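Have a look at the structure that comes next, please.
The other protein chains are all here in position, but one chain of the complex has been omitted.
And then chain A:
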Amino acid sequence: MVTGVAASDRRAAVQQSLSVAAATGLYAVSFGALAVSAGLDLPQTAALSLLMFSGGSQFAFIGVLGAGGAAASAVATAGLLGARNGLYGPLVSPFLRVRGWRRAAAAQVTIDESTAVSTAQPTPEAARTAFWWTGVGIFVLWNVFTVAGALLGDALGDPRRYGLDAAAAAAFLALLWPRLGARVARVVAALGMAVALVLTPLVPSGLPVLAAAVVAIAVGWLRGPDEPSAAAEPEVGS
């Protein structure tokens, strides 16, 4: 039955979205704690999560300020690391089909996780469901846990003690895993990780991840159109 299939697709999408939202949202505890120890006050820390809402950019921003860097280079670094979110819009806008304030809301929650979970869905309906549940779910939890981390920072101690940095790496790996079916995807993943790691000690944070995206664009652009269309059409995760 068509509606039964659609409903179960949507249920699976909601479950994946909530798992991702919980794991990612909790990580904001460490952002809140680190932002306060980098010298920001509570309203500034909360404003960063509300307005910037992009984990990589936020960590880079407080990293530059905390290391005594200039405000302008903190803004530039956050923008560079956030540049990848600009690449995600074209991936999600075709199935979202939103206008006006809903488009602005969709743009604000267009991040790694909402893009990855939604584009991994089997139907446009399930993709829409996954985008909003993941995006809004992370937005709510990320902001709540940012404030919690900022308030409890000293009491929590080093967030690494709880393995939250490893949890974030594992979350990205789990999002990547179902996309590695095609050979070209595995090659691009290996190249992207290698480029990012080689550049990490050499250039400001944010640029290594962007460089990996440029590698993918180069590979996608140079591949002949006659090759099998194996551009990592992901299978649905469990």
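Please note the rule applied: contacts are C-beta pairs under 8 Å (C-beta built on N, C-alpha and C of every residue); 3 or more make two chains touch, one makes a residue touch a chain; residues count from 1.
The working rule: contacts and distances are computed from a predicted model.
Participant: Name the absent chain by its UniProt protein name; which of "AzlD domain-containing protein", "Molybdopterin-dependent oxidoreductase", "UvrB/UvrC motif-containing protein" or "Cytochrome c4" is it?
Facilitator: "AzlD domain-containing protein"
Participant: Per the definition of touch given earlier, which of A:32, A:137, A:153 or A:208 contacts the omitted chain?
Facilitator: The missing chain is touched by A:208.
Participant: Looking at A:6, A:42 or A:107, which makes contact with the chain not pictured?
Facilitator: Only one listed residue reaches the unshown chain, and that is A:107.
Participant: Applying the definition given at the start, please give the residues of chain A touching the unseen chain.
Facilitator: 16, 19-20, 22-23, 39-41, 44, 47-48, 50-54, 56-57, 61, 65, 71-72, 74-75, 78-79, 82-94, 103-104, 106-108, 110, 112, 115-116, 119, 160-177, 179-180, 184-185, 188-197, 200-201, 205, 208-209, 211-213, 215-217, 219-221, 223, 225, 229, 231-234, 237-238
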